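The complex is shown incomplete by one protein chain, all other protein chains being positioned as in the whole.
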């Protein structure tokens, strides 16, 4: 298992980690197989989405913040005393990991896709864990 | 990696791709392992849900359209100029891929489960990428 360190700079943001994944696959001389990208934190997640127009990621983050406000909804608050229940819920809805297809050592992504670390309770130092399994 | 082509016919819909996955596993004479089903598009996703009563899938699509309207919510619109930010967000919440267990070449699904391509910005020609890894 390989560990990547990143630093986030805001409470909610997306970090494009695609270049880090490509560099890892090159380093280990990966052939065909599957790459699992895993977030060991409970207030962040891994997503795949467009990394061409930055407005897409801005819209995603803004929408999630309106859907799941930090202080809870008008009808009901949260019980967890740390004040970050919203971030835990966002983590589960986005998902803590993604698994990718690898061919000839190349990460297989669609034309507009990038792999995004989604921070919901930053800024923090974060880890991402990678594991490649040969087909 | 194997590529499947499908065509969707509406802006939002579900397409049952279970038979296509079973046919692929038969073609490659798969043994035991994992099958990753990957959507290379940023405005669609892969889900697993009931394919007995079609009302379940209708309810899912309708609910997602009410939760994430194309034009944004009453409080706030979207910035992305293509007018499909809702579809990008739905893609991330549903997930772009799913990984399945395979035994003796058979896709392991629960009694009521089917694998669904979820289109959020159609109609379009779409691809689904498959990769089988032996246990």
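Order of writing sets the chain letters: A and B. Residues in each chain are counted from 1.
The rule we apply is simple: a residue touches a chain if its C-beta (ideal position, glycine included) is under 8 Å from a C-beta of that chain, and two chains touch if they have at least 3 such contacts.
Owing to the predicted nature of the structure, the values given are computational and were not obtained by experimental measurement.
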item: Hidden partner chain, touching residue among A:57, A:91 or A:113; value: A:91
item: From B:21, B:60 or B:87, residue that would touch the chain that is not displayed; value: B:60
item: Chain not shown, touching residues in subunit A; value: 1, 34, 36, 38-42, 67-68, 73, 75-76, 78-82, 85, 88-89, 91-93, 95-97, 99, 127, 129, 131-134
item: Touch residues of subunit B, complete complex, unshown partner; value: 32-34, 47-50, 53, 55-56, 58-60, 62-64, 66-67, 93-95, 98-101, 103, 108-113, 133-135
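Assume only the chains that are shown with their structure count from here on.
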item: Euclidean distance of C-alpha centroids - subunit A vs subunit B, Å; value: 19
